[in-house]
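To start, the structure under review is shown below, and the notes come after it.
One protein chain omitted, others in place.
In order of appearance the chains are A and B, and numbering begins at 1 in each one.
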Amino acid sequence: MATSQLSRQLACSFVLAVLCAFAAPAAAQTAAVTECENCHRGQSDARLSTPARDFALTDVHRDRGFSCVNCHGGNASEPDKIKAKAPSTGFKGKPAGQMVIAVCAQCHSDGALMRKFAPKQRIDQAAEYATSVHGQQLAKGDTRVATCVNCHGAHGVRLVGDAQSPVYVLNVATTCSKCHSDTGHMKGYKLPDGSPLPTDQRAKFETSVHHAALAKNNDLSAPTCNDCHGNHGAAPPGVGAIANVCGTCHSVFATKFALSAHSQIFDRSCVECHSNHAIAKPSDAMLGTDKEALCATCHSEGDNGHKAAGAMRGGIEKLKAAIAHSETIVAAAANAGMEMGDQELAIREARNHLTLARTEMHAFNPKPVDEVLQAGLALTAKVDADGEGALAEVSYRRTGLAVSLGAILLVVVALRLKIRSL
Amino acid sequence: MTEQVLSWLDERLDLSGLRAFIAEKSVPKHRHSVWYYMGGITLFLVGVQVATGILLLLYYRPSAAEAYESVQFIVSQVQFGWLIRNVHSWSANLLILMAFVHLFSTFFLRAYRKPRELTWLTGVLLLFIMMGFGFSGYLLPWNELAFFATKVGTGIAGAVPVVGDFMVRFLRGGDEVTGATLTRFYGIHVAILPAITTVLLGLHLLLIQRQGMSVPPSVEKREKAGEKIPQEPFFPNYVLHDVMWWYVALAALAALALFLPWELGKKADAFAPVPAGIRPEWYFLAMFQTLKLIPSHIFGLEGEMLGVMGFNVAAVLLLLVPFIDRRAADGAPSRILTAAGILAVIYMIVFTIYGYLAA
Partner (left out) sequence: MSSPHPPGPPQESRRTFLDSLLGVGFVSTALSVLYPVWRFVIPPANAEPATDSIIAGKVSEFKPNTGAVLKFGTKPAILIRTTDGDFRAFTAVCTHLECTVQYKPETSQIWCACHNGLYDLAGNVVSGPPPRPLESFAVNLRGEPGQEDVVISRT
């Protein structure tokens, strides 16, 4: 009995030890609740209580063992208010302005430290920030600009990939526009040419194709503010760089555009025709010589550009009409029962040529556009020929039926006569 | 040569009785004898349907995933598939038309009177079976129009009290029209209905052969008064006459295939909205249009239910015509029934046209 009791005790302590062994590293992972939080949470002033409460919910730093004192200084285990924030504790208070950058960069620019938590994460954000408009303004003493915490939050920071993070792809525009769409906040800031900085970028962006791709098609590869303006080094691209920036995704168009005279002439390259924030779905109507077309803004009757625009648009319309015509023939033949699978594929190829022509057009040279369109027209011509052939076959069959109808009627007449003769 | 073959068979099967029967058989010839051929044309068209149906069976696939494509395949890739399919579709319509013509001609000529009540019963049942063939076959290409027409048609069965819901589930193979409905309709179309037809048609033809052609009451009166009604020998005269009418039907089929070829339509999509103007084939159109006109409630009873039950009652009355008009056998056919028959014809024609124009 004594031995069984002993073995039971041993077993219990063994289990307990194992549990503690597992518990110990877990405690090292998430930071324990600090005395700071115990006091601040109970405060009636929301400026004091809210950060403590937020930090207790979801926070990337807290989940990895960081607590209030890592950013604010102070003594985490001292319940007394004065002693916890004594100068000897390194208490920093609420960081503001340049101090915010310094506090964050203390860890985030430390390669050896970051390697322990997120080896692939970059450590040059602070340096990048210094090159941004926000960073440059801050250096001049302007505290109205965004710092790390304005975009990432301070207490309750989430990973960028967390859908509730203010810097998650779909939320970036909302975060930027917290300041940039606020006319009161943006008062006094000017563009290089002296006109006031606009605050309608978000409204315009929401009408754009890129926004539609993000919001409606869930295509997270579509650009939002930071894709063109940069993340930490945020600044407008600068007119010379626009084609490069757009070209990071729209590479084929950028290559073609670089071949054209327009690339030397347009101040704002792509933006001249496509706008920067309110980028609408392009249509063939933008190209050409009629009044809706953009070409007529600069080109007038008689000049080379006007002729080229007319030629390219005319060619595209011609191919579109040819495709529509082919489709009608193929539909008629298919409905009559002819097999038109190959022709349907060829029409699809012809449509591809339309897409290619619209790409080629960005070099603003009618010749390569025309080559592509001619290839497309060759395809539709063949489809038309095949379609007409199929319809002719349908006619041929009906003629055959008509002949056999004649033969049948002949037999009917002959039978009638035979019966009469009996 | 035919004589040699026949005598070879005669030695083994003793065809003498049969040959005598055929040689002696004659058919009355009078003002209304042209109507005798209507049944023969209907029979010919049944033959065409069986032949073209069996041919289509070689390539058709009864599943929702493949039915439309297999019909497309038949029509575009199989040699003369377009012809076989067109003939099958048109012959179906022509068959039902001729069945109605045959029905009304035997009705107005009182061919149902004693001793031919069973011929009438089997005939009316065959008409219903043919309409069942039409309804089940229509779904098989699995195109948009057929899908929705079947949805509406099977839904109407639900209006029958007590057994309505069961009937709908039984017909559809489930609660909705799906691939299960298609497979079920296929089984009904190629196995169940043909089996029933074989029995009924066999009976119908046997009865006709045994009892011979009926003469209308006016001719019978002249016969009873002692007048000799001219007769036409069955073979070769009547047979050639019959064959001539078959050729006329064949010519009609060729003309229809020529001028009004059947289209493929769009593949059925259960989740697409019902296309505007959906309606059943013309032989159901009068009933469909009538149901549309009945108000939703009459004396607290559901209008649709009353309509459907009304049609069921009419069908039963049609079956019982020989027993309703027993006096026709005595040469005094019911005037009321003649009037009812004329009204029925007018109603059907008017409402079919109305149904077309309303869509």
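In this text, a residue touches a chain if its C-beta (ideal position, glycine included) is under 8 Å from a C-beta of that chain, and two chains touch if they have at least 3 such contacts.
Fair warning: this is a prediction, and the values are worked out from it, not measured in the lab.
Asks: Which one touches the absent chain: A:Ala308, A:Ile329 or A:Leu415?
Replies: Per the contact definition at the top, the residue touching the missing chain is A:Leu415.
Asks: With the missing chain put back, which residues of chain B would touch it? List them for me.
Replies: 23, 51, 55, 58, 61, 65-66, 69-70, 72-73, 77-81, 83-84, 233, 235-236, 247, 250
Asks: What is the set of chain A residues that contact the non-displayed chain in the whole complex?
Replies: Here the touching residues of chain A are 213, 217, 219, 221, 249-253, 341-342, 344-345, 348-349, 351-352, 355-356, 359, 404, 407-408, 410-411, 414-415, 417-418, 421-422.
Quick note on the criterion: only the chains that are shown with their structure count from here on.
Asks: Taking each chain's centre as the mean of its CA atoms, how far is chain A from chain B in angstrom?
Replies: 64
Asks: Where on chain B is chain A touching in the complex?
Replies: 72, 75-77, 81-83, 85, 236-237, 240-241, 243-244, 247-248, 250-251, 254-255, 257-258, 261, 263-264
Asks: Please give the residue numbers of chain A that touch chain B in the complex, ascending.
Replies: Result: residues 334-339, 397-398, 401-402, 404-405, 408-409, 411-412, 415-416, 418-419, 422 of chain A touch chain B.
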